[in-house]
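Excluded from the complex is one protein chain; the other protein chains are retained at their positions.
Showing chain A:
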Amino acid sequence: MRVALFIPCLVNQMMPDVGIATLELLEKLGHQVILPKGQTCCGQPMTNSGCFNEAKKTTLKLLNAFKGVECDAIVCPAASCLVAAKENFHEFDTSPEAQKVIDKLYELTEFLHDVSPIPVFSKPFSHKISLQMSCHGIRMLDLATPSEQMGPRNNKVEAVLSRIPQIEIVYPDRRDECCGFGGTFALDEGAVSGKMGKDKAQAHAATGAAYAVGFDPSCLLHIDGMIKRQKLPIQIRHIAQVINAAL
């Protein structure tokens, strides 16, 4: 398949390794990967602050970067940004061209689970990992059934990762409680955000896992800051990095 990368500003600027791992793993799976030019922010910091007027320009610029790009799928290694892009594209542009872009948008786990399953992992990943079940991925993208919901359970993240040889997957206590990042919440409500992040970092470390692994770079960056502040014996990894290491 011809896959266009949607690399959110945070990944582009602060976590390029996540972008590189995403690109490499998709290439290893035989996809032709392109990076459309002119990508900016999805507008989430503004719309989550209620500032829709301020979000319009950047959202439309990002949308335009994908309009008319020849590809079968647009893949993003950040669940929260992907949800925001979907919602904001729709908010500011209801044209058929915008809908075409929206219909091709996939979060990485979603893409690897629903569209292009990995045939086989060639290398083991002999570590215990603690999964970071970030909110927007599970509660808005259905990557996993949230703990509040009753009935049949589904977990695309575990389904993809559990096929890696020798990997051991565990979950922190209060498995899908928010880590406290919340975008500008981390700045506006520093004390509560800090306490939530501290609790989450400790819960991951308490599992004895070597890595806290997740699909949302912004949450991971926040948890990383907490892990380092408390000097906890655990590191963060993005799922793309774990998958890429096993291919």
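One rule holds in what follows: a residue touches a chain if its C-beta (ideal position, glycine included) is under 8 Å from a C-beta of that chain, and two chains touch if they have at least 3 such contacts; residues count from 1.
Note that in this section contacts and distances are computed from a predicted model.
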Identity of the absent chain, which is to be given by its UniProt protein name, from "Phenylacetate-CoA oxygenase subunit PaaI", "Cytochrome c oxidase subunit 1", "LLM class flavin-dependent oxidoreductase" or "Lactate utilization protein": "Lactate utilization protein"
Chain not shown: contacting residue from A:Ala4, A:Ile167, A:Met196 or A:Ala212: A:Met196
Identified contact with the non-displayed chain, of A:Val69, A:Leu221 or A:Ala245: A:Leu221
Contact partner of the left-out chain, one of A:Val3, A:Leu23, A:Ile129 or A:Leu161: A:Leu23
Sites on chain A contacted by the missing partner chain, in the whole complex: 7, 9, 11-20, 23, 33, 35, 38-41, 43, 45-46, 48-58, 61, 135-136, 139-140, 146-151, 174, 176-178, 180-199, 221-222, 224-226, 228-229
